[in-house]
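Yeah, one chain of the complex is gone here, protein chain that is, but the others are all in their spots.
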Amino acid sequence: MESIQYAVFLLGAVFCAYRAIVAKRILSATIYLACISALVSGTLYLLGAAQVAVMELSVGAGLVTILLVYALSVVGDDAMDPASVIPKPLAFGVVGLAAVLLGWMAFPAVRTTAAVGEFDLASSLWQDRVLDVWIQIVLIFSGVMGVLGLLSEKVPGAKEEVEQ
Amino acid sequence: MAGIIVALVIVLPWAGALAVWLARNKHARLQHALAVLFSVLTAIVSLVLFLFADTEPAIRIPLGKAFGDLTFVPDGLAVLLTAIAAVIGSLAVIFSVDYMHGDAQLGRYYFLVLFFIGAMTGLVLSGNLLFTFFFWEITALCSYGLISFYNDDPKAVAGGIKALIITQVGGVGLLAGTLIAFANLGSFQIADLLAKASALPAMALAWIAFSFLVAAAAKSAQFPFHTWLPDAMEAPTPVSALIHAATMVNAGIYLLARFYPAFEAVPGWRMSVLLVGLVSALIAAVSALIATDLKRALAYSTVSQLGYMVYAIGAEGVFASQFHLLSHAVFKALLFLAAGAVIHSVGTRDMRRMGALGRQMPFVRNVFIVGALALAGIPILNGFWSKELILEIGLEHSPLWAYALMLTGAGLTAFYTLRMVWLVFFGEEREPLHAHAAGLAMKVSLGILAAGTFITWLFFGGLNGLLASTLPIHELERETLLEVLTAILSAPATWFALLIVALGCGLFWLLGRKSALAQGGWLDPFVETSFGFESLNRWIVQVTYQVAERFSVTQTGELNWNILGIVSALLVVLVVLWLGA
Amino acid sequence: MELLNFTGLIIIPLVSSPVVYLAGRLGTREITLRGRSYLVRVAAFLALLAAWVPFAASVRTLFLDGTQEFNVSTIWLRVDGISLFMAGCVLLLGTLVILFSGSYMAGEVGEEKYYAMLLAMIGLMIGLVAAGDLFNLWVWFEAMAISSYLLVAFYREQSASLEAGMKYLVQSAAGSVLVLMGIAIVLAQAGTLDMAQITEAVSGSAVNRLALLGAGALFMIGFGVKVALVPLHTWLPDAHSQAPSGISAMLSGAVIEIGLIAMLRALATLTGFALSWGILLMGFGALNILYGNLLALRQTFVKRLLAYSSLSHVGYILLGLGIALSAGIELGAQGAFFHVFNHMLMKGLAFLAVGALMYGMFLQNGSHRALKIEHLAGAAQKYPLAALAFSLALLGLGGLPPLAGFMSKWQIFVAGFQTQNAWIIVLMIFMALNSVLSLGYYAPLVNLMYRREASPKVAAGKPLTWTIALPLIVMSLGVIVLGFFPGLMDWFTVAAGRQFMQMFGK
Partner (left out) sequence: MIFTPLNIILFGVVGLLGVGLYGLLITRNLIKVVMVLQILIKAVILALVLAGKLSGHLGLGQSTAATVIVADTIVAVVGLALAVQVRRRFGTLDVPRISTLRG
């Protein structure tokens, strides 16, 4: 029974992912991304990782979607020519082979162990892995700097130089 | 004491190089003075070094596991070559005072020249193969810098890079040989390699021997790497003298002579050496017959004479080869510098435009003739004795056909030498070139070299004794000057060889004078392409560039293709690991 | 938290990063624009100078007491020979780059962000090399990557640098996804993320070796994007050529090597596969050398040429490590680490010297154009120091004695021939021939700079400042001195090489 729930969620997620990458309009792709996020979040919840599921739902389905929509509103949703640069069969073949081989190699990894450790996000993150959190602060600072540096107002007088 | 002298002879020119560089180009007179001072000091010290010749290292500095001990061994061979490099080098520097007068970049010029001399002395004195390689590479670098010294001229740039690449390919041979020796012996000491050569696995020894032969051939511009030397003529003429007589090309001969006892037993090695020398001597002599560029003709004659030395080593005549190296260094430096005086004076290198210059510059004419006669092998100049010695040994230790071909080469040498002298200094005036007499510094160095051409053969006995006593492993035969002179003069082969030389001269007098200006006819295409090897070089360069061009397509600059690179690399690594597991 | 040990070395740059940023945003009324820019530069430089104190202290501790360990609850930082070696490289290059940037970046918009990010990147790199936890390693790595995106795309008015930044970001992110997949596999297998415990856990019989191989492949490719293994290298020529010169020096001299260390640390946790990794590293090494050289041969832009030459030098390093792993010859690892240091020195010098020339010829005249090879003609007349430094760097990279690059290549050669394995010897000769090939593009550059006829750009150039000259002098001296006394670095490279062999259980 549990299997069927998982299967529905994940088939849905993979299907949405496929729809997202073939969608012609980016806005609809963004909606699909939000759906993937919700389905993955559901799976995480079923797995018992409730806190991360919530986080994924709020950040993945919420924040990222908002960011994408905002970015689209700035640049406009260009209707794209869907023909890809790389021949699709080639892309499909290489990715397919790599994914299948990787899956096959990692597959026997499935072995269940009884829970031995902490399973709570908060205690694990804030007690055991607090160093990760500290570095994340630097990381966020870097990201903010990056966005500020890239998006701050245009410099008066700066001009593009074209080579040759 | 010996340690200090050895250190001085390497450090002095390098210190001089630095001093000239630091003197800045604004103070040209100071630069000239410093260069002359340091090079002459080096020359004096190098002569003093003869007193300290020894088999044991004079300097030993431990450097750590991957580098071994840095040793310098002033044995007879090393001391002789040091002296050649330093003395001829200093004469070239003195000559440069006039030749390079008024040049804007003297700092760079003298820096490279002095650095070059120091590297050469380091190369021959080093008792550690790593440092032999180290100095070997520095000489390549310096020769590159000097050949393309006039770097606004694309021909000079091309000639320089060609010399660099070809000698570096040879350097790979030296590197491989050195490291195979190290991997088997655990030591970089030359003495160890010489002493334990017979204990090495036969296969490894053969690899070392042939790698070193490749290195030597590339450095000494021997077949099949002979293409770079004629193109190196774009250098300022004193540099040509330096490269051809004092430093660069001698390194290859030195390498073969140094390791001869280790490799002589390797099957086929001696024969290969002999053939390399033979082929180089002949094809270069033929090329010199029709060259119209004065310096190019001299360059071909260098390749040819180096061929004689290599041939001598192949015929077990290590000492004969070194003796000829000494003679050649002196008379070839003389020839190049005299040619430099001519070129500096008339502003062209084309012999077809010269002619009858002898009247305008009698001093240069006279010394050039001295050098030319030595090159042709006319008694009693030094070239005669050493060449006869080589031919004598060739008759004894090499197949008769090889000897016969080398003898023909001697005849060709006489022919092209005479042709050069005739075209430049005699005959009728073909173009109204204005020549002025050589300057004082030029005359000093030319005079010293001309005197040397008359007398260096007198040192035979002393050098022979020195080398024989300090190179125990080489097992050189001891002979006094008198013994050798009588041996040479009493051998019928000598008179036969002289006959051939006379024949060469006579042929030129009868036939060549008229047609000296004519094109080489059917020979032309062969010489033009260095007997096909020039086109081989070009082909390699072209293919490399084409492959690069093809490869550059893979850098599409498009994000999607870039990601495909990542994914396909993942696939490949996965497959490799999966199959390997 | 003591500041006088390795943690201080991490904390000082990281904390000073926001401080420098804030100093640059002080209210305009109190302080003029120029004054602020000056303040930022001095603050950043002093911060890194201060970091040398804990560095010296931890070097002392390492050689007296051996490996140091610090923990933040369950996450360990382990300071061993490799950590300290790489931290030293990063710190040295970082200090010189910050000094160099003083004039180079003066007056650029967002100067304070530049220094803040540079400091953060240096701190994060130093932290990364000490990480003792697999996932923590990734966090350092990702943070370092994020701090470098802005630096690469710093000239946001230039379309090409935005393009380079975009490619860099997407390819790094793709690589980082693969690394995370690998971490997930290892976590599933070993049940822990601490490197030492993973090594223990996976040496048991209960684990699945095939899965671990898959994880290893993911690590190799994922981190390999940063290391610029061919064919994952495609971002590198763009990013290196478009970034400000100081950042190009950092990217080439430190970031790709840090990526390599991250890859090695991750691979080392999976015991028992050293031979496979060794062979793969050698394969990638040979590919990198050939590809880098061939593409450098036909470049017209100087910085792009140097970027391709970085590819080939990564190849030499990989070959050295590969020899050490597959044949168990420690000398190979020592040579590789020595080459890491020398490459940092030489390529850093090359990029800074190019930067100096660009500063003189373009930036001073208000232009951000890329330097083409033809612009270099006759540069030695006006910029004798920069031209000499650039020549030394190029000839050193070409492996000519008596410069540093020769000595480290030599160590790798010696190690390769010591294996007495025919394949490896063939590879070594291939490498040597490639070194010769590389002279085909290094030597003409040197020649060009010493021409008599200066290019119009050189003629219109402006003089350099002492903050630009000083790093060039220091690094040039380093390149020469190490060429004559390679033993000077032994105490560092030997420790790193030994640690490397221990990591892989050899």
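By letter and in written order, the chains are A, B and C; residue numbering begins at 1 in each of them.
Just so it is clear, contacts are C-beta pairs under 8 Å (C-beta built on N, C-alpha and C of every residue); 3 or more make two chains touch, one makes a residue touch a chain.
Since this is a predicted model, take the numbers as computed values, not measurements.
Peer 1: Over the full complex, note down every shown chain the hidden chain is touching.
Peer 2: Per the contact definition above, the missing chain touches A, B, C.
Peer 1: Decide which residue listed in C:L169, C:V202 or C:A350 touches the omitted chain of the complex.
Peer 2: Of the listed residues, the one touching the omitted chain is C:L169.
Peer 1: List every residue of chain C that touches the chain not included in the displayed model.
Peer 2: Given the touch definition above, chain C has residues 135, 139, 142-143, 146, 149-150, 153, 156-160, 162-166, 169-170, 173-174, 177, 180-181, 183-185, 187-193, 237-238, 241-242, 295, 298 touching the missing chain.
Peer 1: Using the document's contact rule, name the residues of chain B that touch the chain not shown here.
Peer 2: 552-553, 555-560, 563-564, 567
Peer 1: For review purposes, identify every residue of chain A that touches the missing chain, sorted by number.
Peer 2: Per the touch rule, chain A residues meeting the hidden chain are 2-3, 6-7, 9-11, 13-14, 17-18, 20-21, 26, 29-30, 33, 36-37, 40, 43-44, 46-49, 51-52, 55-56, 59-60, 63-64, 67-68, 71-72, 74-75, 78, 80-81, 84-86, 88, 91-92, 94-96, 98-100, 102-103, 106-107, 109-121, 123-125, 128-129, 132-133, 136, 139-140, 142-143, 146-147, 150-151, 160.
By definition in this document, only the chains that are shown with their structure count from here on.
Peer 1: Take each protein chain as a node, join two nodes whenever their chains touch, and name the resulting shape: line, ring, star, complete or other.
Peer 2: complete
Peer 1: Quick check: more C-beta contact pairs in B-C or A-C?
Peer 2: B-C
Peer 1: Quick one: report the Å distance separating chain B from chain C, using the average Cα coordinate of each chain.
Peer 2: 41
Peer 1: Approximately how many whole Å separate the CA-defined centres of chain A and chain C?
Peer 2: 29
Peer 1: What residues in chain C touch two or more of the other chains?
Peer 2: 210, 213-214, 217-218
Peer 1: Of all the residues in chain B, which ones touch at least 2 other chains?
Peer 2: 561, 568, 570, 574, 578
Peer 1: Which chain C residues qualify as touching chain A in the complex?
Peer 2: Going through chain C, the ones touching chain A are 14, 17-18, 21, 72-75, 109-110, 113, 116-117, 120, 123-124, 127, 133, 135-136, 139-140, 142-143, 146-147, 149-150, 153-154, 156-160, 181, 185, 188-189, 191, 208, 210-211, 213-215, 217-218, 367-370.
Peer 1: Which of the residues in chain B come into contact with chain C in the complex?
Peer 2: 63-67, 104-105, 108, 130, 133-135, 137-138, 140-141, 144-145, 148, 151-152, 157, 160-161, 164-165, 168-169, 171-172, 175-176, 179-180, 182-184, 544-545, 547-549, 551-552, 554-557, 559, 561-563, 565-566, 568-570, 573-574, 576-578, 580-581
Peer 1: Over in the complex, which chain C residues touch chain B? Could you list them?
Peer 2: Answer in residue numbers: 166-167, 170-171, 174-175, 178, 209-210, 213-214, 216-218, 220-221, 224-225, 229, 231-235, 237-238, 276, 279-280, 291, 294-295, 297-298, 331, 334-335, 395, 400-402, 406-407, 410-411, 413-420, 425, 428-429, 432-433, 435-437, 439-440, 443-444, 447-448, 450-453, 486-487, 490.
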